[in-house]
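For this view, one protein chain was removed and the others were kept in their places.
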Amino acid sequence: MITRKLTKEQEVIVEVAEYIGRNYIAPHAIEWDEEERFDPMPIRAMAKADLFGLLIPKEYGGLGFGSTETCLAMETISKYCPGVATTFAAGCLGALPLLVGGTKAQKEKYLPLIAKGEALCAFALTEPQAGSDAAAIKTTARKDGDYYVLNGVKAWITNGGIADIYVIIALTDPKKGPRGASAFIVHKNDPGLVPGKKEKKMGLRASATTEILLMDCRIPKERLIGREGMGFILAVKSLDIARPGVAAQAIGLAQGAMEVSLLHTKRRIQFGQPVYNFQAVSHTFAEMASRIEAARSLLYDVCRMIDAGAKNISGPSAMVKYFATEMAMWVSERAVQMMGGLGYSRDSLAQKYMRDAKCLQIYEGTNEIQKNILARELAKIYQNEEETR
Amino acid sequence: MENYQGVFIFGEWTGSEIHEVTYELLNEGRRLADELNVPLGVIFLGPEEALSQAKELIFYGADIVLAALYPELSSFKDDLYAQIVAHIIQEKKPEVMLFPATSMGQAVAPRVAGLLKLGLTAHCIAFEIRQEDRALIQIRPSFGEEIMARITSRTKPQMATVRPGVFPAAKKDETRTGEFIKYEVPEKLRQSAIEIVEKRPSDKPEVDITRAQVIVAGGRGLGSKELFGKLFELAELLDGAVGATRPVCHLGWASEDHMIGVSGVNVSPKLYIGFGISGALHHMVGLQGVDTLVAVNIDKEAPLMKRADIAVQADVKEVLPLFIKKLKKLKSQKEDD
Partner (left out) sequence: MCCLKPVPKPGSVKIDPKTHTLKREETELALNPYDRYALEAAVSLAEETDGKVVAVSMAPPNAKNILLDAYAFGADELVLLSDRAFAGADTLATSYTLACAARKLGPFDLIVCGKVSVDGETAQVGPELAAWLGIPSVTWVKSLKPQNGSLELVRVREFGEEVIRAKMPLLVTIENEANIPRPPSIRRLLKRDEVEIKVLSAEDIGAEPAYLGLSGSPTQVVDVFAPEYKGKRELISGPAEEVVDKMISILKERGLI
């Protein structure tokens, strides 16, 4: 409803993402959810369409676009299936440490393949005992001559078992705590990298989520991204850039949920008229539409900041991730409710959106952590009451 | 102008026997040959094992059988078959040449047409002879319009392809006589750039709706693949098969094995019920053999509705599920008795 001016390039990107959603995703979304199955077909379509090259600079074979364009694509894909969008989002997140801190040689080696969609990435930080408390990771990377040997278990890794490249955060110096963590590029067929059990999920079932076991995984030392000790810095920087993508997923999801539900209520006759006519129903859609647009405006303001090169984006990034994902949970739950029994049926997409939305409040940093970050940034701004007035 | 005479047909070998469609072409070919007062010939390519069956083509109406029987011809190869057929046509100069519109026929007929620069009309559903000039009138639906076209070809032989099931098969008459020639093909025409590495017969049950006695068919009016899918349920209830229109096959609601029409199959069931089918001519020509035709459509002026013996003017989206529900009830009541 709120019109926003897009550049010609942005229009093309949205057009292609819509084309992919309609032709490759929509016909199968329910099937993939029911079967809890990752299908490489839409990912291949997105690769051929150059979507994986959006964030990659032109000199490395990408299209050299920014967060705005990536979020536009993410929002559109999510409208059709947030699960498929998650595969895309995690692929972007996995590439970010390379983009942010990789050496020229590493960028030249990996970024062109990533841009062509020939190398799907995964980001591996979380462990069974280290979720929100990321500093509690125990995976180690022991230097051994010209190699590093990695040992440990990573959990809840999106694209686990299907990625070509895993960016793994491991402790090179366990004594230093978080400052002793480093980021490594591990290839899917490096000896000692073993995808573990597949997680059984409530939603986002079209995406592959597994444990990753590192058992004396031996990799050449050139696979260290940046320098030893940079692990958490790279992880945080990457998450800050990627979080608006989750907000974009949430907004696409909410848009899809609202549309499915609204269209249904206009067709469904009860008490002699379309259910939409009842204020309890139409008012709910009025609220949905407003909250979606509010989140969307916030998102693209944050994207604009990032694309303009703002130095500290932690606060805005956390803000939009938490705001949009809470909104999506609310919208999708209401979407089911407005559809009544049919909303509850797995023949309809509404319940899928609701189950998918839950994960968005949890992954890439729980919303509680996002609020911690936001509150911390707020405190920095409002340090001294007299100074800021 | 050289004298072209004779009606020839292309006989197809399936690998183990002569394809049924060959006898159908012989039947119509015989009729045309009689009207033109010329011999009916068969051009047959196959392996030496086909000899005895090829000879029997005479019992099915052929006056002359030109059989090229070589080991290299045991499998169909586009270039190989076409160059031999073209060679035989150039030598024997028939005025009419008919091919089956099977995968083989559809591959070889246009190659022959290209080699000899001839006109070719695909998927004809009927033929007539124009007596003034002995021209073969080829009849098929005109594309885009809801009418039939009469087509002629000014090159000789006049060539056409015919789908299996359009004409009834000729009956065997062991008293018939004719000439069987084991045709000698020069060595250089037996070369091919194609090599068959492996044959993989399908283990999927073949969908053949042409023998079904009851056919329930669906068109775009059904609105969704899900609703179309209900036709399979209905077909099972009625012990029949499912048919589809071409647009619906394009949409992926059914495989082309179910397609009824000018480029699909021809059916002749006792009962045909078309749901949500407007009745494009391309589809209707496949229904010529239907005994009782029922159409369900919201538009009573739709061509299929006008053609129907029983036209049901209603919304298919309501009628189809209800029809299935009531039939199920009837069936279970019957079983209780």
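All chains are identified by letter, namely A and B, in their written order; residue positions are counted from 1 within each chain.
FYI, a residue touches a chain if its C-beta (ideal position, glycine included) is under 8 Å from a C-beta of that chain, and two chains touch if they have at least 3 such contacts.
These figures come from a predicted structure and were not determined experimentally.
Colleague: Which of the chains on display does the removed chain touch in the whole complex?
Modeller: A, B
Colleague: Give the residue, chosen from B:49, B:79 or B:233, that touches the chain omitted from the document.
Modeller: That would be B:79, which touches the missing chain.
Colleague: Identify the residue among B:3, B:202 or B:333 that touches the chain left out of the display.
Modeller: Once the missing chain is taken into account, the touching residue is B:202.
Colleague: Quickly run down the residues of chain B that touch the omitted chain.
Modeller: Within chain B, the residues touching the omitted chain are 14-15, 75-79, 82, 102-104, 106-115, 117-123, 137-138, 142-155, 192-202, 214, 238, 246-247, 250, 262-263, 270-271, 281-282, 284, 292, 294, 296, 300, 305-315, 318-319, 322-323, 326-327, 330.
Colleague: Contacts of chain A with the missing chain: which residues?
Modeller: Listed in rising order, the touching residues are 9, 12-13, 15-16, 19-20, 23-24, 41, 44-46, 48-51, 53-54, 63.
Throughout what follows, only the chains that are shown with their structure count from here on.
Colleague: Per the centroid of Cα atoms for each chain, what is the distance between chain A and chain B, given in Å?
Modeller: The answer is 54 Å.
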